[in-house]
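Everything on this sheet refers to the single structure shown next.
Right after this comes chain A.
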Amino acid sequence: MISSPALMIEARGVEKWYPNGFHALRGVDLCVHQGEVVVIMGPSGSGKSTFLRTFNAMEDFQKGSIVVDGIEISDDLRRIDAIRREVGMVFQQFNLFPHLTVLDNLTLAPVKVRKRPKAEVERQALELLERVGIAEQAHKFPGQLSGGQQQRVAIARSLCMEPRIMLFDEPTSALDPEMVQEVLAVMQELARDGMTMVVVSHEVRFARKVASRVVLMADGEVVEVAPPQQFFTNPRHERSKQFLSQIS
Partner candidate 1 sequence: SDGGGVQSQKMAAIKARGSLICGVDGKLPGFSFVSPDGSYSGLDVDICKATAAAVLSDPAKVTYRDLSATERFAALSSGEVDLLSRNTTMTLSRDAPGGNALAFAPTTFFDGQAVMVPATSGIRSLKDVAGKPICVETGTASELNLADRMRELNATYTPLKFQSGDQTYAAYLQGRCVAVTTDRSQLAAKRTGFPKPSEHILLPDVLSKEPLNPATVNADPAWADAVRWVVYSLIQAEEMGITAANIDAKVAEAKANKNLAQLRRFFGVEGDLGKQLGLPADFVVRTVKAVGNYGEVFERNVGTGSPLKLERGVNQQWRQGGLMYSPPFL
Partner candidate 2 sequence: MTSRSEVTPWWRNRRYLPWLVQGAVALVIGVVVAFLLTNLLLNLTARGLLLSWSWLGQPAGFDLAETILPFDASLPYWRAMLAGLVNTLRVVIAGLVGATVLGTLIGTASFSSNGLLRRLARVYVEVIRNIPLLLQLIFWYFVVFLALPNGRDALQLPGLVLAKSGLFLGSPELVDGVWQAPLRFTVEFGALLTGLVVYTAAFIAEVVRGGIASVPKGQWEAATSLGFPPLLTLRRIVLPQALRVIVPGLNSQYISLAKNSSLAVACGFTDLYSVSETTLNQTGRAIEVMLILLGSYLVIDLVISALMNGLNGLVQLRER
């Protein structure tokens, strides 16, 4: 037990109702260990995004508990801040700040939130941009980049806050096909470097190659959790089979 990697996310019986009464999560459990890459799949509206967003307290929930890196999520703002510091998030729509240069996008949060010295953050930012392969775009504005480049900037922006966990919500689904690969390559490398990642994605190839486990959600519940090999070749549940037949 001692040698097993630390538990980074531990969700127990999470239930969420939206204010309009919609029961979006119906008692979901999930554990993510350090260094794991968990890919969440499932039909549209099954609650994947909602679930993911509870991990950094972007959505609240009514029942159950979530412990992120040892901190239990509660209504305490100080805790929420601490959790957001641990968790980076990348969105489907990139959500880069269009009025700031790429470099400023990266440095804004570390400088304003962490109060780190600007010069140091800039050095780190340039390194990260190098790492995602777009160092030469540092002084452009997001509007001047392609979708793939923008998404890589978004990843770098999250990394710049030095998170211990990264959440990805369909990071490639707004991209033209030729740009999907460049983003997945960056994520793959991140995974190789040992980042704990939870990824909502329907990229089967990526999941097969990188995921430690694949989670299938449907109707606000976790239907199946399995290593990718097993999940894609021999799913246990009827729902999983049905889903797999749809996406391939």
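As a working rule, a contact is a pair of C-beta atoms (placed from the backbone, for glycine too) under 8 Å apart; a residue touches a chain by one contact, two chains touch by 3 or more; residues count from 1.
The candidates were selected such that all candidates are chains of the complex that A comes from, given by their letters.
Just so it is clear, the model here is predicted, and its values are computed rather than measured.
Undergrad: Going by the C-beta definition already given, which one of 1 or 2 is in contact with chain A within this complex?
TA: Every other option belongs but stays apart; chain A touches 2.
Undergrad: Considering only the defined contacts, which chain A positions touch candidate 2 in the complex?
TA: 60-63, 65, 73-78, 80
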